[in-house]
Every structure is written in C-alpha cells, then in structure tokens.
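Here the complex is missing one protein chain, while the rest keep their positions.
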Amino acid sequence: MKVTSTTKKIISYYTHENVGVRSNLMRMLGQGKLGGTGRMIILPVDQGFEHGPDRSFAVNPPAYDPNYHHQLAIDAGLSAYAAPLGLLQTSSDSFHGQIPTILKINSSNTLATSLDQAVTGSIDDALKLGCAAIGFTIYPGSDHNFSLMEEYRELSHEAKAKGLAVVLWAYARGTNISKKGETAMNIISYAAHMSALLGANIIKVKLPSDFLEEDPTKALKERVAHIKKVAFEGKRLVVFSGGDAKDDNALMEEIKAIHLGGGNGSIIGRNCFQRTREDSLTLLDQMIQIYKSK
Amino acid sequence: MKVTSTTKKIISYYTHENVGVRSNLMRMLGQGKLGGTGRMIILPVDQGFEHGPDRSFAVNPPAYDPNYHHQLAIDAGLSAYAAPLGLLQTSSDSFHGQIPTILKINSSNTLATSLDQAVTGSIDDALKLGCAAIGFTIYPGSDHNFSLMEEYRELSHEAKAKGLAVVLWAYARGTNISKKGETAMNIISYAAHMSALLGANIIKVKLPSDFLEEDPTKALKERVAHIKKVAFEGKRLVVFSGGDAKDDNALMEEIKAIHLGGGNGSIIGRNCFQRTREDSLTLLDQMIQIYKSK
Amino acid sequence: MKVTSTTKKIISYYTHENVGVRSNLMRMLGQGKLGGTGRMIILPVDQGFEHGPDRSFAVNPPAYDPNYHHQLAIDAGLSAYAAPLGLLQTSSDSFHGQIPTILKINSSNTLATSLDQAVTGSIDDALKLGCAAIGFTIYPGSDHNFSLMEEYRELSHEAKAKGLAVVLWAYARGTNISKKGETAMNIISYAAHMSALLGANIIKVKLPSDFLEEDPTKALKERVAHIKKVAFEGKRLVVFSGGDAKDDNALMEEIKAIHLGGGNGSIIGRNCFQRTREDSLTLLDQMIQIYKSK
Amino acid sequence: MKVTSTTKKIISYYTHENVGVRSNLMRMLGQGKLGGTGRMIILPVDQGFEHGPDRSFAVNPPAYDPNYHHQLAIDAGLSAYAAPLGLLQTSSDSFHGQIPTILKINSSNTLATSLDQAVTGSIDDALKLGCAAIGFTIYPGSDHNFSLMEEYRELSHEAKAKGLAVVLWAYARGTNISKKGETAMNIISYAAHMSALLGANIIKVKLPSDFLEEDPTKALKERVAHIKKVAFEGKRLVVFSGGDAKDDNALMEEIKAIHLGGGNGSIIGRNCFQRTREDSLTLLDQMIQIYKSK
Partner (left out) sequence: MKVTSTTKKIISYYTHENVGVRSNLMRMLGQGKLGGTGRMIILPVDQGFEHGPDRSFAVNPPAYDPNYHHQLAIDAGLSAYAAPLGLLQTSSDSFHGQIPTILKINSSNTLATSLDQAVTGSIDDALKLGCAAIGFTIYPGSDHNFSLMEEYRELSHEAKAKGLAVVLWAYARGTNISKKGETAMNIISYAAHMSALLGANIIKVKLPSDFLEEDPTKALKERVAHIKKVAFEGKRLVVFSGGDAKDDNALMEEIKAIHLGGGNGSIIGRNCFQRTREDSLTLLDQMIQIYKSK
C-alpha cells in the first residue's frame, strides 16, 4: 500500500470518521498502479443485476465467470472491485484480499415496475467477505427519493460503526427529469452535493453534460472541477462513471477531462468487460497513464 | 449418504457458506437413487396452496393425505421433499429424517388480488421440523419485486446463520411480461442470474422456451447449458420445474435436455401426484435412469 | 374432563405441537356434554364487534350483559366460549375456568372502508385471562390476503410457543368472489386447505353450498366429508358456522349433515343469543343430542 | 379523595386491571366536588391542536396560557384535566398533582388531508408528568379505522402495564357516514360498544341524537341509558362530550339527560374556555349540582 502526502491530505478531510473507515479509504487509495496518486479506478460489475447477464456478458463470454472480473481488477492494477453479494461470495475465497472489495448492497433490475432498489446484502455479509466498503444507490427524483435516503442512512451508519467506508451512487431520475436532464450540470451538481451532505465517503456520479448550461462552451474539465467544488470545496472523493460504451478515443478524452478537472477517477464497468481481456487491460492501462501524469 | 468427487466438487463452490449449510447441501446431493451424481429430483407439494386442493388432488384422491407425498418421495428414491408448513408438520413425525425436507416458507394463492406471496413459516419452524433447507419464491417483474427480494434477504440470512440451505424459486411475472415472455430465454436467464447474485444455494427456474430467441433452432439442451452458464459459470446448482402436466414422452425429452445441458435436475410436482402412485413411481424411475446415465 | 380413545386419536395428529397446545386442545375436546366425543360446540360472541350491538342483541336484551353469554355456554354444556378482549375481561373473573375460553384476537366492523381486521388483543392478554386458545380471522381473496396471513403467522407462532391452541376463521371474500361464491364448494375447500397448510389447530369455515358444483345432487353431508378430507385427510379439527339465523328445522338438518359428514362440530352465535335463554338452551341441547348419536 | 360504596362498586367492574390502573380510576372518581358520586367532569383542552389556537381561544384571551386551564379545572372542582403533551409539560410543575391529569396522546388538525391522528406523546411522557391516564382517539369509519385501533392496542397495553388508566375517544367518521349520521343512535351505540370490546376503561362518545331512530319520541335520557347498556350492561364508565358551544339552557338540559340516563358525566371543553373564567366557574358549578342531585 503506497502512502503519500497526497493521500494523507485526502484522509485528513475525514477526521469525523473512525480509524477503521479511514484505514479502508487509505487501502483503496494506496492500492494498485494508482496507489498514492489520489486517483482511483474501480471496476464495478453490477450490470448483470441492473441490465441482465446476456446484455452484459454475451459479447465477451468469459465474463460470465465471477472470477474473471476479480482477476481482471487485480491484473490491471485497479483500486477496488465492486459487485453484488453473489459475485463476491463466489470469487473472494480465490483472491484473499489482493484487492479491496466493495459490496454493492442494493440493486435494481430492468423487469421492475418502479424506480427503486432492493437491499440485497447486509453489513455483516460485507464484513464476512473482507470488504473495504459498501456501495449504495439513491435515485433523487424518484418516488422512492426519501425512503432510499433513509435506507442509506441506516446502512451507512451501521457500516461506518463497523469500520467500513461508504460509496454512494447518486443518480437523479424520475418523472420530472428528462433523459437529457439526468446528466445536466445542475442536476449532477445537486446529486453530488446531496451525497456529501448525506455523509458519503466516496461519491459516484455521471459525467455532467453541457445540456441546458448557460455557457455551453465551458469545457468538460471545468464541469468536473465544479462537481469537486460542490463536494465540499474538494474535500470529498468523487469518481465518475464511464457511461455507455463508446469508442476509445472519446473515452480517453473524458478521462483526461476528469484528470485535469481534479476528479478522483473512474468507476468503469461495461467498457472493461464488454471487450476481450487483452483489450481491457490495454484500455485500463491507458487510463492509468493519464491519471498518473502530472 | 453417497459422497463422490462430483458432489465434493459442487460443494467446493460454496466455501462462503458455513459447514452447516454445506452439510445440508451435501445431504440432498447424497440422498436417494441419484446420490452422488450431482443431479437431484425434488418433490414439491405446494400446489394445494398455489392452485387449491381440488385442482391439485381430485384426480388422485390418496394425494389429499400429507403422508402420501412424503412416503412417495422416499419410496421413489428422490433427493428431497418440499412443502409448506402444515404438510411437514403432519407427516414429518412419521418419517424422521428418511429424506431431507425443504420448508416452502412463502406461499401465494389464486384468490389473491396482487402478485405477491405471504410468509407462512419461520426459520425456527424449519429447524423444529428437522428440515435441510428453506424454499422462497420471488416474482421479478411484479409490483412486489423489491419487497420480495428484501424479505428473501432477511429470511435467507437467518436460515444460513442457523445452518439451513436456501432454495430460490425465481419466476419473472408482471404487467410488463407476457405469458409467453415468462419462459423466454432471456427472461429465464435473467431470473437465474439474479438468483445467483442474491446468494441462493439452489436456483429453481422454469425451462426456457425458444420464444423470441434469435436462433430458434438452438436445442433445449443448449438453452439449459446457457442457464447453467449464467449461474456463475456453472458454480450454482440449478433445477428446473416440470411445468404443466404433459404426456410422458414430452416430459422425458425435457429431462434428457436438462441432463445433456448439465442442469442439476428437476423439481416436479403435478406430474408426480396427479397420477396413481404406481404410475408415479414408474415415471420417477425413468427420470432417474436418465439422470444417472453417462 | 372426559378423555376417550376418540379424543386421544385426534390429539395424536398434533404431535408437532408442544404439550401445552395439545393439553388445551384436549381441554376443549373433554369439556361439557360433548366431552370425549370428538365433537365440539363453541359459542362465539363477536357479533357486537362485527355487526354492532343493537343488530346483535336488541332482540334479546339480556344479551347486552357479557356475563350472560359466558354463563350460557357453561349451562348449555358447550365446549368453549370465544369472544373479543373486552367481553372476556368483564366476565372471566366470575367463572374462573369453568369452560375453556378463546380470545378472538382480531376484529372487523361494518363501518370499515376496507376488507381487513384490526388486531385488538395480545397473546399476553389471552394468558392473563386464562384462555385455552386464540382465534384469528383471515380473508383470502381480499386485498389484505397476504398481510392477514402474515399477522396470523406471527401471532400463532407466539401463541403456540406459550402453549395456546390456535383457531383460524377462514372466510374467502373479495372483489373477485361473488356473495354466492363465498360458500361455493371449491372456495370453502380451498379456505379449509389453506388453513391446514398455515398450521391452524382448529379450522372454522362456513358450510359449503351446492353453488357451481358439478354434481348438485351431492348431499350436504358429502360436502362436509370432503372438507374434512382436504383438511389433511381428516387430521385437523374442522368446525362449521351456524350461518345466518334460520328456522330450527333447517338448522338441525345442517347439524345432522355436519355430524354424518364427520365434521367436528359447530361455532354458533346468532342462533344462540338472538332468542331467549330458555329457547337457546333447548336448541343447543338438540344439537348436542345429534352430535352425541352414533 | 372521597371513596364511597358507589365508586367501590364501579371499581369492582375492573378486576381484570392491575391495582395501579384501578387506583388511577379511583383517583379520578374521588376527585373534586363530584368525588364519590360516580360522576365525573373532565376538562379537555385539545382544541388548540384540533381546531387551532385562534378559533379556540381568541374569544377569551387568558385561555392562551396553559396554566389558565389547569387552574380552572382545580378551582372548579373537576375530576380530571386532559391535554396534549406541550400543555401538560408547561403547567404540571405549578400544580403538582392537585388534580389528576390525562395525557391526550394522539392528535389531529384541520390542515390534515386524511382522517387520521398522529401519536404525539409517549407512555413514558405520561409517567414523567405524573398523569393518571392517557387519552386516545379512534375514528371507526375512516380509512385508518384498523391502524388507529392497532396503535391504540399497543399504547393501551403499555399504559396499563405501567399502571395508567385508558380513556378512549370514539368518533365514527368517514366517507360512508353523513355528518348527521355521526351522532345517530346506532352509530354512537356501535362506537361505545367497540370501545368496551377494545378494553377501554373510560369511554368518551358524543351524545346520541334522534336521527334515523325508529322511535324519535324517545327521550335523550333514554338514549343515554342505552349507551350505558351497550357498554357492558353499565359496567364501563361512559362520559359524553359537550359538543358545539350552545346556549346554557340547552346545555343544562343535556346534562340533566346524561344524569337521569345514568351516564357517568361530561368531557366539556369549548363551553368552558370560550367564556370568561367567572362564567365558566358558574356554568361548571351548575353542572356539578345537577350531577350531585339524587
């Protein structure tokens, strides 16, 4: 685990958390090729739950195997691996802490008739699996807005009391928000700020678009910088999703913008497992090189 | 109880469970004529609850007696017997563990006005009755999608902590899913994968049809093999329902496809108790012979 | 308390219950003029809650007094007296266990806007009042179908753990069931079977009519016999309601049919308290003579 | 505290309650100018919650002060003073048990969009404030019919276990009940009987009108006598509301009818605090004289 003045400074913003939580944050910040840089790349594999196994893995059949992802996250030198209960139960005994893991503790699916999530794991599950953190999704804007936040409050309270860090996936969605509006600057900004107010240790939002912005010429890196600003003047870790699968050049432009804007990194799933292992390792290394540059 | 390298290998995929859970899985895999083969036939008698006693038993009146089924499962050399609380309360004292039992812990009925289930038993009931496992039904696609998953999470957590295995019946149903869609390949695949992600030890789904599949010429055995693949590259036990009563030849074709596709067996109710005991024993023996073949 | 081979045999079907529960069943089966016959007459006075005091008692004003009913049940030599909390609180201190009592633990009323019941007593209330059992109503077919069953499960679990027997009132009702359908053979059969599956010790249903039956010439006694059959091949106690007040001859025909069909007796309220005490004692004695005949 | 054979007799109907509950009932029956008569006048000041402070107190500004009411109840020689949490918190330290107090533990308001109440105090609050009883409102007929009764059951159970008496305000209201129907004889009778069945120690209903009665010539005192009858043949304490403010003669006619009909007294708020203290003391004394007459 690589500890630097950069990561010490980040941890210094979390003195309200106990030593267990701060240690788990430090584990993730010290892990892999980005260890010590203050940047993170997290591999999330919740697509099988959220979109179904075939839409997620058919293009790259080895990805049906839970061990594939856990191994890939290690081999690529990433910061952490996040997945729902069943995946971590299956793979964790083969890797014994070689990479920090995040139990994604609630999940949705495309068959559902409401914009909600089911809690599908417990804090004790996370502890038994040796996780460093839990992950939770809220949908500000949905009819379950408040109940999701209250579930989050209870689970994050228990998680932190037991020394686990908390990652909050904040996706504003609902009948009053258009598809384009979901990534509008003000909406992403609002979601990130609420996440910070809710006490999240790591905030995960989508990249803000230029939709409806007053000054659409503002560059993506500036939008990223603004999201860091609403996260308590940069005092909270903010990572961005890779979004829909896109061509690699477009993706690298986004990574550069996150890097230049001071974002803390990426949570990137489909762009990793929907290509071959070789291609995936190449892609992740390119991302890492960007995040390691000065 | 017959223990073989085949069943040891299956159990090796469950190292995240405690010894009690693994022992109960081994009990079911080691039981009866299929003991040690890695295949299972489970007799479920929840039709009286789900469809009513007369629609279920009138064609074979001895089946009104709870002991009839328990005895049949033993005599046919099956792997386990699954039933709701009242049936197991009535028969279990006559058979004292001669076959592993599964307490079907939630139930629906045709009089209901919503697509939901009531929890009708407890983990402590299962323990007092000497059960090896509990069975739970979820309906992905129903308006109770998330609450059923959360009930499952709590009950399965308690069951496993007390050494019981967990069988998950996963039936995708709801206003957005057509009757034919309920058994479409992608839907069964999604249901099986979610069950694995939810931490189920044994997954019970319907046989996938060729409805809406891109390549309808693909054989049933290949569809079965795919369902095993989405269940964590085959690392989870998957059994299939016998479905609606049909003629025996059609049924045997399905059993062969399950066998060749690597499925772990059948949960078959109506085809057993809606014929005479003699016919039922004959039929089950035919199924067993298929599953025992190389 | 009269114990006979008949009642010993009935109790032998309840070995899954603890000695406390079985003892309370034996108390009711051994009580009064039908003691030891395996038949029971239970006086239920929940009409004041379900229909209002004036519709229930105005025709026989002494019935406004809680002690009236408790005394009547003793004097008539009945098997048990069932009533909601307030009635048992008022009368029980005058009779100190001279007859087993059943706390009717949930109640509805005609002012309600939904087909549901409120839990109006607790297991501890039943214990403090010296009761032998609790009584609970479910409405399969109502929108509260599943929640009523789950309330039942929790209360019956606690009751049995504390040695109380459980009587289940099962009335199929709801938007999809016509008034005539509520007593159709298949519906009563379904309700009785679900009650047995839910683990009820004594099942209370309405008498099945010949509505919609394939063979309407089948006699009432045969319908009664079928209800006993669906109650686990006769292994559960089943008692029938007296239904709407009717002329005495019609009522006695029904009692004979219950007797000949092997039903375990009657729960009869309005026909008792909506006439004078003298008439009521006469009527109950006639019923008892039928149930005592060979 | 005045104890008489009359109040001893009343208490003898409550042997199902513990000594604490019976002692608190005796405290209220022994208090003030009506001590020992078996009659009670209770001053309730929940109008500020139910109707707003200005509609309640503007006509008599001293009534804005919580101490005003508590003092008035003492000075007028009443039986008890009932109020929500905030009022009792403010005044109780000035009067130290000079009059029994009743914590009105749930409350509604005219801004609400549903016919329900919020629980706004706890049993422990009542104990800390030295109360003799709690008061609770149910609305049979509302969509919250059953949930209100279940809340009542839990709170009354806890209150009694801790030695507090329980007063039940029973107001039948809802979409199926007309404004006039709310005070119809049968409806008040039903509400009073349900309250007794629910185990209330003191029942509070509105005075029944002659609306829809078969024999409208029946006098009010006879209607009062009937309400006492449905309250378990007179074995429960029943007090009546003063209703809408009306002229004093009309009010005294009602008090006489309650007295002659055997009602146990009045719960009267607006007629007390919506006039000057002097007028109020005069009015209450007139009521007391009626209730003290033979």
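Chains here go by letter, A, B, C and D, matching the order in which they are written, and residues are numbered from 1 within each.
We take it that contacts are C-beta pairs under 8 Å (C-beta built on N, C-alpha and C of every residue); 3 or more make two chains touch, one makes a residue touch a chain.
If you're wondering where the values come from, they're calculated on a predicted model, not measured in any experiment.
**Student:** Which shown chains does the chain we cannot see touch?
**Tutor:** Displayed chains contacted by the hidden chain, ordered by label: A, D.
**Student:** Write down which of D:Thr37, D:Gln71, D:Ser92 or D:Ser241 is the residue touching the left-out chain.
**Tutor:** D:Ser92
**Student:** Which one touches the absent chain: A:Met194, A:Val238 or A:Cys272?
**Tutor:** Residue touching the absent chain, from the options given: A:Met194.
**Student:** Where the complex has a chain not shown, which of D:Thr4, D:Ser122 or D:Gln286 is the residue touching it?
**Tutor:** Reading the full complex, the residue touching the unseen chain is D:Ser122.
**Student:** For the chain left off this view, which of A:Phe95, A:Phe211 or A:Phe232 is in contact with it?
**Tutor:** A:Phe232
**Student:** Any idea which of A:Gln98, A:Thr113, A:Asn186 or A:Thr282 touches the chain not displayed?
**Tutor:** Spelled out, the listed residue whose C-beta touches the missing chain is A:Asn186.
**Student:** Extract the touching residues of chain D with respect to the undisplayed chain.
**Tutor:** 48-49, 52-54, 61, 64-67, 84-87, 89-90, 92-93, 107-114, 116-122, 124-125, 128-129
**Student:** Tell me, which residues in chain A touch the chain that this view leaves out?
**Tutor:** 13, 15-16, 140-143, 145-147, 149-150, 153, 157, 172, 174-177, 186-187, 189-190, 193-194, 196-200, 229-230, 232-233, 235
The definition used in the following text is that only the chains that are shown with their structure count from here on.
**Student:** Where chain A and chain B touch, do the two copies share over half of their residue numbers, giving same, or under half, giving different?
**Tutor:** different
**Student:** Quick one: report the Å distance separating chain B from chain C, using the average Cα coordinate of each chain.
**Tutor:** So the centroids are 36 Å from each other.
**Student:** Two-or-more-chain contact residues of chain C, please, as numbers and ranges.
**Tutor:** Residues: none.
**Student:** Based on the touch definition given at the start, go ahead and assign the chain network to line, ring, star, complete or other.
**Tutor:** Contact map by chain: line.
**Student:** What's the complete list of touching chain pairs for this entry?
**Tutor:** Result for touching pairs of chains: A-B, B-C, C-D.
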